[in-house]
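Only one protein chain is missing from this complex, and each of the others stays in its spot.
The block that comes next holds chain A.
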Amino acid sequence: MNVNQHTPMAPPYGQPQPGYSHPGYAPLDGGYSGPYAPYNGPASAYQPGAPAQGPTRGPPTSGPPPVSAPQAYNQYSQGNMQNGPPPMTQAPPRPAVSQPYNQGAVNLSGPHSGYPQQYGPQPTMHQVTNQMTGMQITSGPPTPAGPGYVAPRSSQPSISTPYSTAPPPTYTQAPPLTSSAAPQQPHPSGPATSQQYYGGPPPPAQQPFSSSLPPTSQQQFSSGPPPPSQQTFPPSSFSGPVPPPSQAPAPPVSQPQQSFPPTQPPFSSAPPPVGQPAFHSGPPPPVQGSFPPRAPAPSSQPGSFPPPGPPPTSTASGQYPGPMPPQQQHPPSQPSPYHSGPPPLRAQMPPTSMAQSNHLPPGPPGPLGPPGPLQQAPPQPGMQGGYPPQQNGAFGQVRGPQPGYAGPYPGQPNYGTPAPAPAPAPAAQKRLDPDAIPSPIQVIEDDKAKSTEPFTTGVRGQAPPLVTTNFQVKDQGNSSPRFIRCTAYNMPCTADMAKQSQVPMAAVIKPLATLPPDETPPYLVDHGEGGPIRCNRCKAYMCPYMQFIEGGRRFQCGFCSCVTEVPPHYFQHLDHTGKRMDCYDRPELSLGSYEFLATVDYCKNNKIPQPPAFIFLIDVSYNAVKSGMVHIVCQELKTLLDHLPRENPEMDSVVRVGFVTYNKVLHFYNVKSTMAQPQMLVVSDVSDMFVPLLDGFLVNVKESRLVIESLLDQIPEMFADTRETETVFGPVIQAGLEALKAADCAGKLFVFHTSLPIAEAPGKLKNREDKKLIGTDKEKSLFQPQVNFYNTLAKECVAQGCCVDLFLFPSQYVDVATLSVVPVSTGGSVYKYTYFQAQSDQERFLNDLRRDVQNPVGFDAVMRVRTSTGIRATDFFGSFFMSNTTDVELAGLDCDKAITVEFKHDDKLSEETGALMQCAVLYTSCSGQRRLRVHNMAVNCCSQLADLYRNCETDTIINFFSKYAFRGILNNPTKAVRETLINQCAQILACYRKNCANPSSAGQLILPECMKLLPVYLNCVLKSDVLLPGADVSLDDRAYLRQMISCMDVADSHVFFYPRLLPLMKLESGSLPVAVRNSEERLSKGGVYLLETGLHLFLWVGASVQQELLVNIFGTPSFSQIDPSMTSLPELDNPFSQRLREIIDSFRAQRSRYMKLMVVKQEDRSELIFRHFLVEDKSCSGGASYVDFLCHMHKEIRQLLS
């Protein structure tokens, strides 16, 4: 959508390239903005600008910078807006800012100078920066340098300086911002503003900044980067710069920014509009084109933009105003560093953002914004021209950076340092401006903003809103995205295209996903004794794609085109359009998802299945008892058993339960209702497992309640004094399996296990953890099961419909890789509580257990994905077992399990019919009913690559990539896997660059709008513990994560790889604060942040946090009195505390696993863990920072293109 628009923009980008580089750089600043898609837009603008004025720009930079800056601001401002209160404040300020902006512009020029200076002075610096940030830097300088990046450099320097200045401050500011005044001192002011942008992320201000600003700024920057650096000024400066030299580009930049603005709608809202309009005038045209999509936002944005530029700063500064100046001042000092880093990035960012449709629109505005002042107008025109094209490619300059990249990458450390540097602005100088590169936060916020209407699935090939967006779905013939998400909603028609683009064709299917209460669960359809109506040939189930012909007497299959008779009882006349009269009465004819009641033919052994059973197998060895696990489980089960899954809440669950405890031997329990007391049956012959009893083992909870309670009371007592430390594992599962076999039913085993099973028994394991193997070719063996026993066992389990859920409580190595074989193959889950302590981990464990037990679940499932001719499901990822190439067998399937399916062409697809897929899951419901759940999905097909790139979903692609990679490490060295990923990603982007982006400088990094986050996310995958373990990450942890991700859906994998980081300085009921980017730079010492990864929840408390916050949250005014070991927040009677706990609860409710809250005090030891999740930063295990990686990616792309 936007993309398309963007695309147009893209060309500008391309153009900008020359200037681009500059702009790019500028964009880099925009990097911030980058995150804001809009920015990219600006970036593009930049590019254009850059290209156009490339050389000139250098000089103009001063001018343009302001512009860009403004844009950036706009964006930022938007960000601010988002933040909420701050924004508001900002907004007002902005106007002022705008003025300042102008000033800023002036300043910009100043900064610009600075920028340039940086560049200039930095010439050396440039080089350095170049090396460092490579791309951006080059971009900046290049422009000036002329086509050559050199020129930009020189020019850039100047620009960069401003940028740098700006950025640093921003950064610093960012923190300060958060902290508000606290540390900031000068920063606050200067940085604050700038930070706002940059920091934008941190506080509201920052966000706006980063998001909107960056892009804008970038572009603008490129045009007139330096100025932008100054917060408000920056924009102005940007705009200034832009207009003047590279104004043309600048405008573009601004445009991108505009696009940003759009994203930033809120922002733009007030101030921007005004300013922007003006700007728009110029940029808008081009931009507007793009705008349209974003219609509302854009307009506002534009407005915002212009004003934003200045206003934002002001706004930002509003609070920051004061600071602003300082910042500016700072900028100078920081510039150089900045440059290197941020600017380039921004440049890139913008493009990316540009790519993002959103950005585009903003872009234009952006330029406008910047120009808003004076420059805007001028730049815009020029810029715009440039911009549009650039949209996609954001990073013209890249190539410059590339060299730098190489350097940077390896030298990343530097980067890393720079990152933190933000505060010390100067140090950071060399970096690309993180605000200038595409910001996930911006994208997410943009998407949220535009998804106000329910998503209807009736239109083929329509990409749904992002997983981070709350939206309602109306099933109109295709499955809800909650059930199926595709990587591409516009599949290439031919295998060649697919191969060329390297975009994976995959779908992530979550067949039993739970729907929000306002959406109807799939209807149950009963076709009577004959069973569901199916195509004669391919056996596809009746669905909306079946075409009724001959008056309704036959239907033609949409998948294989075979014509099948309609059974008499199913006959219905057709109306004048060829639809059946009862089309809307029958879910299977009008909906994308529904269920059939299966007949006995669909049952195992042609027998109606028995109700399923749950068997709890509890380790009672010394460790288990000592850690308190046994006690907790037993206590919990007493109440939990009342909540066994059931379909009708009115009825008692038909699920039967059984209990086993074990250490070296197994203890079965007879809890028959007629017995006075439970009976324990010890099976010590573990070498040849069997079930010692039948009657009385699996019982109805209600009937045997007394006996069960007595048992659960006694188990902890009985083993209280145990000295047995050895355990078995294989026989435990065998026992459960045999029990289910004996009872002739499917079911689920809940195994609570503590240690490596070293006792003499089948499946005995030995400790094989060997850190020396990590990084070697033998590393892969550590992910493979140690013995083959469990694979065989898993197979048997699947055959019986025996799903295994494993709860691990290890205190040392337990070989998760081997133990998880059975759970993974049977559709089960693995939970791990390392160093389990009853007190601190109880809550997490119990919540997981409760959820796991109560979850709706299906048993003995078989999933089959049918597709229309032309493509075929070739590969599957997830927790299941496959005995042939088509049937996915799941002993158990719960509502959290997703299966990723990859498709390959085996023929041509046609644009006319699109591609259809039907996922049918045959399963036994928890009430013992055999059912078929059918999900249908149709996507478009395209013969143009551009169409493909317009309609992809990066989150899903990342989901696929991560699963693909995590499976890959079983057979390949992790290094090779990482490289494969990088290559494929580079190819995807290179293909786009080559085929879809308007011609532009080779050095420009241009990202497709919908994939502009691909690099950042991919980097998160690459540096995940699985692929790049730190020294403190155990093999078990990696294996654990590996298996867990293999069945994650898109929402979970998204937050897992790119955690959500919320600033908590201000909370409003009804809405969440806008997240900030995962970088330390975005943290303010004075703030409190909540970080959510889907597995962990951290509450980070800055060292100089406001007392008021502390009192509100912890009930204590003293930082030092905060107990870092607390796992839940004190329940204080103040709105802030209430709201915070509300937020935490809502987060927990969203995830399939309970997240334990960890309070992290700044500079505390535990902060290391926390930092690990700041995924945009360089990781201590050697993972690249976002900036570095982007540079690296750019280099890769360039290599591919050349």
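Keep in mind that, in the parts below, a contact is a pair of C-beta atoms (placed from the backbone, for glycine too) under 8 Å apart; a residue touches a chain by one contact, two chains touch by 3 or more; residues count from 1.
One rule holds in what follows: contacts and distances are computed from a predicted model.
Comparing "Protein transport protein SEC23", "SMCR8 protein", "Creatine kinase S-type, mitochondrial" or "Electron transfer flavoprotein-ubiquinone oxidoreductase" against the UniProt entry of the hidden chain yields the protein name "Protein transport protein SEC23". Within the whole complex, the absent chain has one touching residue among A:441, A:683 or A:733, and that is A:683.
From the options A:696, A:785 or A:1063, the residue with contact to the unseen chain in the full assembly is A:696.
Annotation: of A:711, A:740, A:981 or A:1140, A:711 touches the absent chain (contact as defined above). For chain A, the residues touching the chain absent from view are 665, 667-668, 675-685, 688, 690, 692-696, 710-711, 714, 718.
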